[in-house]
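Every protein chain except one is present and positioned as in the full complex.
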Amino acid sequence: MSTTQEIAAQIREAAKRLLSEGKVDCVIGFAQGTVPMREYPYFAYTPEEAENLTWSRFCCNNLSNFLVRRPKGQADKVAIVAQGCVSRNIVGLIKENQITREQVYILGVASPGMVDRNKVQALFPLKTITEVTEDGDELIVKGLGFEERVPTKKVLRQNCYTCVMRNPVIKDEMIGEESAPTHGGNIDKVAAPWEKLAPEERWAAFQETFKDCIRCYACRDACPLCYCHVCFVDEARPQWCGKTQDEADVATFHILRAFHCAGRCTDCGACESACPVGIKMRKLTSMIEKDIRELYGYTPGMDLESQPPLSVYKPNDPQEFIK
Amino acid sequence: MADKILAKDKLGEFLGQLKKDRQVFGPQAVEGKAQWAPLQAEKDLLWEFSNTHLSPKDFFFPQTECMMRFVNQASDEQGMIMQAEPELKQARALVNIRPCDAKAMQVLDLIFVQDQMTDDFYWRDKRDKTLLVGLACNDPCPTCFCTSMNCGPHSSTGLDALLVDLGDKLLLRTLTDKAQALAEGLPEAAKADLAQAAGLKKAAEESITSRVGMDQVNAREVMDLYEAGLWDRVQESCLNCGTCTYCCPTCHCFDIQDEVQGTIGRRVRNWDNCMSWLFTVHGTGHNPRGTKKDRVRQRFMHKFKYIPMKRGGEIGCVGCGRCVQLCPVNIDVRRVVNDMNA
Amino acid sequence: MRNTYIPYPVRIKKAELATEDKQLKTFLLEFLNPEDAQAFDYMPGQFAELSVSGYGEIPIGIASSPTEGDDLLFTVNKVGHVSTRMHNMREGDVMGVRGPLGNSYPLKAMEGKNIVIVAGGFAVTTLRSTMVWLLHPDHRDKYGDITFVYGARTPGLLLYGDEWRQWQQRKDVNCAITIDRAVEGWDGMVGFVPAVCEQLAPKPDNAVALICGPPVMIRFTQPVFDKLGWQPEQIIMSLENRMKCGIGICGRCNVGPEYVCKDGPVFTKAQLDKLPKEY
Partner (left out) sequence: MFARRRFAVLKDLLEYVGIEPGRLHFSWISSAEAAKFQETVLAVTEAVKALGPAKHMIKDIRKVA
């Protein structure tokens, strides 16, 4: 397997080539962030700018998000660095008629599994981490007054352990080699964690999970599914959802947002990575996707052909609950 | 008043005195993060932490705050008349607030209380009734840039008292009349203590290597900065979420809404933010800040150009670095301001 | 310390549809407490937050003049939640008023000058206030020639007919009321406001112009004044932006460093030329 540093070099080469040949106007990838474990979405318009592109286990944003929110008239043909989940979201955006396949040149890459910076921080409570670098299968974590090595596979994002497709499902060019499709985890074993709870315990678990929400909507804004110009939570007439910190208002937002993503979520984890207070909203979304798999046998974004599960029906769909 | 020495084994008495007629809050380790919480036991109070995860502005400007109430019955004329929500009943103290956050509250005073008409009842009530006991930073973070923002790791602006951790003891510097009583009966600091505190201050200031320049931002005209090319790049990765504004100790935008349930009603204000498309949209659909670029630019221009112009050079940023740490796409305010200053 | 977010209670003394399209309704509001009327000390150009419990607040320019007594006049366009509710309220209903807010037209600085007032459509409200104030016997002598140009699409969309018909009779006002297209029964002027301004060709010497109207009117009126030699310092405009607090805190109405609700809504064109066009 290539290291992420090797992949990064190949991404830069491909980007320089595409830009200098005029094949694309812009390459969307990642550049190294100014704080540890936070690479950021970067837009390279020239071969020189392509030098800033990088690739690592700290690339936690879903870049397909930037395909739908681009200002009109800016860079019509773009290349994008896409691992498995991101490519599946691109498929979703094509199916939902947000973009066309021709608009986007996909630089496919196998996902190494991304690091959960909250997990790393939790290993060093209240300490200031100043630098984290990858060294093979380990992270070297440096901070004020300490330096330690941490096995990378201990601190990956939860969604990465149970990823069902690390390789891009569509691509124009593969960077590096394909990897094993999964990390070995079984999503059905860990999805929907509150199903194990008694019905009367579930609400408390739900409240506990979302209690720190500050309603910044980073989860929504980081999500490539949430491209509505005016989100239901912002609608004023009628106002579907109160704007306060009351638990009912917060719960309404999260339940409805999760529901709007039903049958579309690729479990990319961008929402959890974006959250400034560390909320695990996958406890909600993973249940819905599991339900969709069980009811309709569908996993979002795996191919361009299959029909989105909530836009079709079968005469024999389950309906025991309807009287 | 001369600086005093508070031995760490006398801390219980010190906090006890504070608690006598106040509710006391302090940074504590909650789920591995430094967070503000009511102080139950002395041992819970943190002394070694960079800063609290979120800012303490919500003590004065809660994210959701009821402003007034009414009886929701149009037929009852008196009922439809607004009644102000009662004032804060108990005084409070925030212990071990960092100097940057105290400075931020002072900056916000300039915005919430300007003159007879612009005198925010709710803000002022809570400010007047809250004592701020600061804890100087001896180990600033790599993301800190307070020294570039009219502030510093041992700054006392906005505080009622400042504590400096000298290891086995604390140096107590009282700064306002409100805090005088805290120093009563404590021994005066010796020359060596003062020298140690001065040394810690110097070392802390020197350890802050992030520099942000403001001279050109101050010198350039509004339209020159507004039309600068940098905004096209700054806005690109922005998600237009509210993280930076909600974690920021000086961001203060809000929305006001009425809520009714049957025969009761209230007017409530909630934090709002300039990143939101809805923030400025007119009833007609016209939006003066309709693009992401407009909104991203607004936030930085507001903090670093508009507020200094209007508030005698005070900056709408104290360099706490929270937005640098928490922005999901790493839009680094230090980089943006340095670009503005270029 | 007074809580400046709490509205003064007022009663709707009169509520009348003001235009044929039923979009505009004019409300005369009476303070429930005389001391509140005393405290509400305003000048033409200022606005207030009209407050309806359970619905919210909307910023509306004050159309009455302080020379007309304690009652306040507002004309409300039915566009949103609060304004729609107000259109359904009846005479006798109780609501709230918070203000006065913002700055006013610089009437003191305008003394001794010729005054040109240009209004288009619904934006005439605070200019009605200004006209009433200027024409009051205590004030008229302090100003030179007064020209009032006011246009709307149709006669039925012109506001404040009782007032401008009186002004048309006065010798000390040059009053030009115009509609966009000729219609039966209208024997007044016909033509767009910018064209009328061009005909009247007001001289810039020792003069001030107050211009309020829809963006399209402003866009075409501006060059007319430029051609006549008017300087940006002589042209005064009033801005509208979305507002909530009305007292310069909540952060949404600013145009550059200036808060429309507190530093405005009245600005000279010279000021606006140096600010972003965020309005």
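Per-chain residue numbering starts at 1, and chain names A, B and C are given in the order in which the chains are listed.
The rule we apply is simple: contacts are C-beta pairs under 8 Å (C-beta built on N, C-alpha and C of every residue); 3 or more make two chains touch, one makes a residue touch a chain.
Here the structure is a predicted model, which means the values were calculated and not measured.
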| item | value |
| --- | --- |
| Chains in view touching the one left out | A, B |
| Residue among A:Glu131, A:Glu148 or A:Glu195 that touches the chain left out of view | A:Glu195 |
| Candidate in contact with the missing chain, chosen from A:Ala9, A:Leu126 or A:Ile255 | A:Ile255 |
| Hidden-chain contact residue, picked from the options B:Ser75, B:Gln90 or B:Gln261 | B:Gln261 |
| Absent chain, residues of chain A that touch it | 192, 194-195, 199-206, 242, 244-249, 251-252, 255, 258-259, 262-263, 284, 287-288, 291-292, 295-296, 309-313, 315, 317-319, 321-323 |
| Hidden partner chain, residues of chain B it touches | 62, 64-66, 85, 259-261, 264-266, 268 |
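Rule of thumb we're sticking to: only the chains that are shown with their structure count from here on.
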| item | value |
| --- | --- |
| Most central chain, Cα average position | B |
| Whole-Å gap between the CA centroids of chain A and chain C | 51 |
| In chain C, residues with contacts to at least two other chains | 80 |
| Shared interface positions of chain A, touching two or more other chains | 236 |
| Chain A residues within the chain B interface of the complex | 33-35, 38-43, 61, 65-66, 69, 71, 121-122, 125-126, 128, 130, 144, 214-218, 220-222, 229-230, 234, 236, 242-246, 273-277 |
| Residues of chain B touching chain C in the complex | 67-68, 70, 72, 74, 77, 80-82, 84, 111-112, 114, 116-122, 124, 221-223, 226, 252-258, 260, 265, 267, 272, 274, 279-284, 288-289, 294, 298, 301-302, 305-307, 309-310 |
| Contacting residues of chain C [partner chain B, same complex] | 1-7, 9, 11, 51, 53-57, 79-80, 83, 93-96, 101, 240-242, 244-245, 247-257, 262, 274-279 |
